[in-house]
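For this depiction, one protein chain was excluded, whereas all remaining protein chains were kept in their positions.
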Amino acid sequence: MSGEEASQEGVVNLGFARVDSARRERCGRAEVIFGEGKTPVEIARIASTIHGREGHVLVTRVSTDQAEVVQTQLPAAIYHERARCLTLGKPPVNNSSVTIGILCAGTSDLPVAEEAAVTLQAFGRRVERIHDVGVAGIHRLLNEIDRIRACGVLIVVAGMEGALPSAVAGLVEIPVIAVPTSVGYGASFGGLTALLGMVNSCANGVTVTNIDNGFGAACAADAILRLLEKRVQSEKESSR
Amino acid sequence: MSGEEASQEGVVNLGFARVDSARRERCGRAEVIFGEGKTPVEIARIASTIHGREGHVLVTRVSTDQAEVVQTQLPAAIYHERARCLTLGKPPVNNSSVTIGILCAGTSDLPVAEEAAVTLQAFGRRVERIHDVGVAGIHRLLNEIDRIRACGVLIVVAGMEGALPSAVAGLVEIPVIAVPTSVGYGASFGGLTALLGMVNSCANGVTVTNIDNGFGAACAADAILRLLEKRVQSEKESSR
Amino acid sequence: MSGEEASQEGVVNLGFARVDSARRERCGRAEVIFGEGKTPVEIARIASTIHGREGHVLVTRVSTDQAEVVQTQLPAAIYHERARCLTLGKPPVNNSSVTIGILCAGTSDLPVAEEAAVTLQAFGRRVERIHDVGVAGIHRLLNEIDRIRACGVLIVVAGMEGALPSAVAGLVEIPVIAVPTSVGYGASFGGLTALLGMVNSCANGVTVTNIDNGFGAACAADAILRLLEKRVQSEKESSR
Amino acid sequence: MSGEEASQEGVVNLGFARVDSARRERCGRAEVIFGEGKTPVEIARIASTIHGREGHVLVTRVSTDQAEVVQTQLPAAIYHERARCLTLGKPPVNNSSVTIGILCAGTSDLPVAEEAAVTLQAFGRRVERIHDVGVAGIHRLLNEIDRIRACGVLIVVAGMEGALPSAVAGLVEIPVIAVPTSVGYGASFGGLTALLGMVNSCANGVTVTNIDNGFGAACAADAILRLLEKRVQSEKESSR
Amino acid sequence: MSGEEASQEGVVNLGFARVDSARRERCGRAEVIFGEGKTPVEIARIASTIHGREGHVLVTRVSTDQAEVVQTQLPAAIYHERARCLTLGKPPVNNSSVTIGILCAGTSDLPVAEEAAVTLQAFGRRVERIHDVGVAGIHRLLNEIDRIRACGVLIVVAGMEGALPSAVAGLVEIPVIAVPTSVGYGASFGGLTALLGMVNSCANGVTVTNIDNGFGAACAADAILRLLEKRVQSEKESSR
Amino acid sequence: MSGEEASQEGVVNLGFARVDSARRERCGRAEVIFGEGKTPVEIARIASTIHGREGHVLVTRVSTDQAEVVQTQLPAAIYHERARCLTLGKPPVNNSSVTIGILCAGTSDLPVAEEAAVTLQAFGRRVERIHDVGVAGIHRLLNEIDRIRACGVLIVVAGMEGALPSAVAGLVEIPVIAVPTSVGYGASFGGLTALLGMVNSCANGVTVTNIDNGFGAACAADAILRLLEKRVQSEKESSR
Amino acid sequence: MSGEEASQEGVVNLGFARVDSARRERCGRAEVIFGEGKTPVEIARIASTIHGREGHVLVTRVSTDQAEVVQTQLPAAIYHERARCLTLGKPPVNNSSVTIGILCAGTSDLPVAEEAAVTLQAFGRRVERIHDVGVAGIHRLLNEIDRIRACGVLIVVAGMEGALPSAVAGLVEIPVIAVPTSVGYGASFGGLTALLGMVNSCANGVTVTNIDNGFGAACAADAILRLLEKRVQSEKESSR
Partner (left out) sequence: MSGEEASQEGVVNLGFARVDSARRERCGRAEVIFGEGKTPVEIARIASTIHGREGHVLVTRVSTDQAEVVQTQLPAAIYHERARCLTLGKPPVNNSSVTIGILCAGTSDLPVAEEAAVTLQAFGRRVERIHDVGVAGIHRLLNEIDRIRACGVLIVVAGMEGALPSAVAGLVEIPVIAVPTSVGYGASFGGLTALLGMVNSCANGVTVTNIDNGFGAACAADAILRLLEKRVQSEKESSR
């Protein structure tokens, strides 16, 4: 497999990977790199290619070991340890005034919550972190209700039985995106119990991502804000 | 298979079934009949045998069709439709002042909650029904918090994601017995999701029964009260 | 259980059910009735209570048999057969210009897609139905790409392997809510395969509801539009 | 994330965790720390905070490696190796005369049984250890029947097929809390087989905790004893 | 498909089925017909073919409806209702003095136990039925220990948690064949829980058949007795 | 926990374990030690106790690391690497002329097959090893058919789809005990697929052990031979 | 929903369904109708549309009840009862000399085997039916080996443990397509065991379809033959 770049419409072919250069036009966002299973060299090359075109790039699921090697090649890259993310370059600036609340049930859920937070910040979004508000101490959640209701979208992260999104969604009228985590033991089955619990939420309108998929939740929240910005923009234009 | 009764120590042999006549001595309670899969004639014969020895009897999981036939043979039997239970005779009287609270998340969980309630009443217990207090409207639960805290033991019945026991157990310091129900659809898998959710409860000390097993929860609650009565009795005796 | 109504804060107690009368304030929407497992009489009574307070009401998961009985008690109720929904009264009017696209993979997925559509219409939303565009004939999807991109939010309904949301989400930049259906046979396991497929979507930002939960998807889409309307409103106010 | 403590009602905010300082009032017991997934430094800080308020603290699921580091920071902490627990300070004294029997099926189940035992001792309870009494040698269980019946509550720990609770519950009339363990191989599926077996127990009234959750079983047993103490107390008061 | 019989080595071809006429030579037993999913006419034709060659035939899994039609065509056939079996002709006579004990945990397990019993009787074996000896009343089992130990092989039938084989196998030194049944509800998953429990038995040497497969257990027991008869025979011959 | 031996009827109490000294009388065989999860010191102490009483002892599931330490304490112990077993002392001599055939499908199944073989040899049995005869090359199996038919009992070990027992059981009339192994990858799920396949065998009379449970299969085969020896013995006595 | 036909490129829009009229060009075959879940009227309309364009049409998964109604509207339609298929019009003629062998393990697997056979005949293919050759009587399979080896492609249908494809694929060098069926009971889980067994086949090169998907296997076999015809054709052309 040679490594030269061969350009085709919407694709930069690195030989071992095709960078989807048309994704911004099609999906509103530059490609993000999933670090797991890639060599640091591959990560660095893809990151460098995207950074060259977009001015910034985000890599998720990067271990400490991978990060160290990548940083020798891309010294400007910043590693967010808890979130296991790596960023390079300055994110775009969004003027939207909407904040995305990121709730998590316990401290063990923090890595997933932080993956969502760092991703959203890399997309130029404003986030509010509201941690350790699990249902077994419901007053902790109720204590934060004003901060929660001030948000425009909520990402609710929980492991074990995954009950937090149901309780939250019963208290607010804004979109709630639930993220099950693999936190737990025994019959938590690596997050399957939380996933099933969230999918079966008795609170209407909760939607769910894959287990530990803080990144996916961030993307979903971001898509909602992009829609919102467009509409606000078109309203402004039409009201002129 | 002949039908004559052959007595052995602790067993009345009806040919098609052995009535565990020593169970009261051993386990503190007369045998209860599980109606499902038995013919009405079998139910009537076993019920009649136990009633003859104990003065009262409870049959659970009795369909309307089964009940009708049994009642032609045992006209004094009372059918509790929602609970799918059949009782015959007057239950023992317990002087314990402890009430067992039976909470359920939604109206669809009522048959299971009622199975627990009718069973406890057949055991001579006092029950408090607190229905439709699911986590998606947490204020409904908080509204009832005084009645809930006034109970000595709680049976918490919920289907779908089974989140109610976690929320309840975080609010009280009394024993909480969780009963998952088969209420739900899609990925609720006949109650498996609720069962797994409850087993993984982030609230410490919640214990769980089989799916739809209101009867089992009632037995567990009853065992706690029996223990309590014995100790109160022995305290009284020792304080004389 | 007596049937008299006892009012508590935010709750109308019908004895067999508690109507969550504060839900509009808390969650932005009046309560919707889940018909499955309720008797027609119960449905009619709850529906009547909500209709009296809100002017309109939606009941989901209503069988033809249930509907017939309810309609004898509430003759003004309309039954939407394919969607298995029942509506009574005129829905609120929303002036939002955003359309919600409802895509489905095959004709067998229509009942779920229609549940979403009827629900959204009962919430006063505008929907665009785009049916039978499964991935095995990708040109059918590409043929509709302009109608799809003109929507503000997409609900994508599919059974079997549940691949449609991935293909759709790779083509648009708006929020995509995936609904797995129980359509399929063999190893589709009543929709579990589609659910798992959607949760594992390689397209970022897809969020997922329970199997066959068209109603839940509608609620999620509606929450996005409510957020949008609020922001547009506050923008207008601040720009004055 | 700054680390300063910000006090809110019922919560001590350590930045990375919220210590639920109102739990004693609400749930009758100070918070216990779940060690798994926390750094030794985090464990030490939370433990120190709780110890400062309560005079004693329990940490569960602590590995030998974690314990060593924590003990350098909290030299007075005691590590219970088999139970994988760490305690600091003197537990409260309870005058209840009720003993909690902890049975286990095989020697491999000891870590879980010991987690229950150490937890209960940290709660000031009296425990009786009855080990290695699995059903494949039923005489071992019958040999111990007097010690077993002398207890007030039983915690029954078993892996593999999880049959012990059924056999035990058929012999006693006191509450039986079953704890499945991950002991086994092949189709034991990390304890799922034992969990399902216990949930399906043919002996009525058995309730079940999560796999390997000796701590949860201890909490459930403790809640029963607290109820008992309260009632004995109120009996005494009312009889004066 | 024509229906004429075309003979090939070891096979009678009925067009819609191949009767394995060489099975007696190869496996020591004539073919047994599995009735489920076959039309009564197909059952009658295959049964008639085997009966013509062997002098007797057994059909398992025959519903009452199927049996009625088959009996109109084969009036000499006897229907064993509880066992759901149909027999035609006189079984072979075995002179072996070994008895096969068939234990079952509860009365609901009787159909499966009877399938094993009727099958063994059709093979000319002597069976001892020991019913309703589940582990939740272990004295019922211990009461029967002499009858149990007098058997040469045991078939142990149980549903729910499937604990009986472990308890039995710990009490005897003869072969124990466990048969899980689909008896149970909730998390018994149609017998899967009992199957897993039995496969994980802590008692060594228990072997297991498919759920509800009383017939298979009978075949396994029969194979043991055939082996035994051969060896006794060859001993006799060699000792002459 | 003190370590002194306290004797109770049928039990030697080592403190951390109860040696079931009555097992020979009850189950016909001395206790065998399951090494997994025990420390080498525990293994050595239990092994030494049993060896002292029985003259020989078998330990299964012993890793190379465990074995090395145990052998420093018990230098006469022999480690069977492939079978992961450790034996000490001379096994009993059985005069039975019956051979147990141990078939395995592939070379990867050898450890499980060898566990069965070494166990049977420790019980004084004669074994015939017939390896690498999987169904994908059915002639390899047919080539060995005479050796196979000369055995009295067969243990058939296979991973992946676990088809070998069905093919074998269709060729012989002796007892067939199937052992699924965890050999395979992907959807073999650690042997679950093989287990399910064997339990569903279309060949009647196959019985199944747990995944990788060569030891259990050996015990089952041994129980058959013990039955056989007793009957041959009683025949001889009665014929005198 | 109006019913008028609106033509778009490659699609005939019937309102409730889009007929993929370009499928022949794209995939080499006209669309086949999946009857399950469609009303007879819908089936008749779609069938009529395709028949009008193609001259013939196949409907699979048609119940007897559906078929009767469809036949009143399309009297020329032929119903294949065992295969649950309906055909209308004369299939295309293929001159390929390759035969597709359809093997099935037991008579209960016939409906699935026949679905494959009728489908292939509707595609103009030649099929050879080889029934009831399951592995429990391997000589039945070996008896047919010449007919089997004379085929060009094999479809192997089996339920229960699904072992037949492994045995067959070890005997031939032609493509083997395995079809698991839902035949079985207990732990066959509606065909999942057979599916997993086939996917794990120790014979290399077996590929698998969904449970009971005789139609899919026929499509796969047909695609192989189409490839073959094309190459033979192009060889002929190039050799001229």
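As written, the chains take the letters A, B, C, D, E, F and G, and residue 1 is the first residue of each chain.
The rule we apply is simple: contacts are C-beta pairs under 8 Å (C-beta built on N, C-alpha and C of every residue); 3 or more make two chains touch, one makes a residue touch a chain.
This is a predicted model, so every value here is computed, not measured.
Chemist: Of the chains you can see, which ones touch the chain that is left out?
Modeler: Result: the unshown chain touches A, C, F, G.
Chemist: Tell me which residue among G:87, G:166, G:182 or G:209 touches the hidden chain in the full complex.
Modeler: From the options G:87, G:166, G:182 or G:209, the contact with the absent chain belongs to G:209.
Chemist: Determine and list the subunit C residues touching the chain excluded from the picture.
Modeler: So the residues of subunit C touching the missing chain come out as 105-106, 134-138, 160-163, 166-167, 169-171, 184, 186-189, 192-194, 196-204.
Chemist: Since one chain isn't shown, list which residues of subunit G touch it in the complete complex.
Modeler: These residues of subunit G touch the chain that is not shown: 26-29, 32, 97-98, 152-153, 169-177, 195, 199-201, 204-211, 215-217, 219-220, 222-224, 226-228, 231-232, 235-236, 239.
Chemist: Which subunit F residues would touch the chain omitted from the figure, given the whole complex?
Modeler: 107-108, 110, 129, 131-133, 137, 139-140, 143, 183, 185-188
Here, only the chains that are shown with their structure count from here on.
Chemist: Across the interfaces F-G and C-G, which one involves more C-beta pairs in contact?
Modeler: By number of C-beta pairs in contact, F-G is the larger.
Chemist: Starting from the mean Cα coordinates of subunit D and subunit G, work out the distance between those two points in Å.
Modeler: 58
Chemist: Using mean C-alpha positions as chain centres, tell me how far subunit E is from subunit G in Å, no decimals.
Modeler: That gives a centre separation of 37 Å.
Chemist: Would you give the residues of subunit G that are in contact with at least 2 other chains, written as numbers and ranges?
Modeler: Answer for subunit G, listing residues that touch two or more other chains: 137, 186-188, 192.
Chemist: Considering every pair of chains, which are in touch?
Modeler: Applying the touch criterion to every chain pair yields A-B, A-C, A-D, B-C, B-D, B-E, C-G, D-E, D-F, E-F, E-G, F-G.
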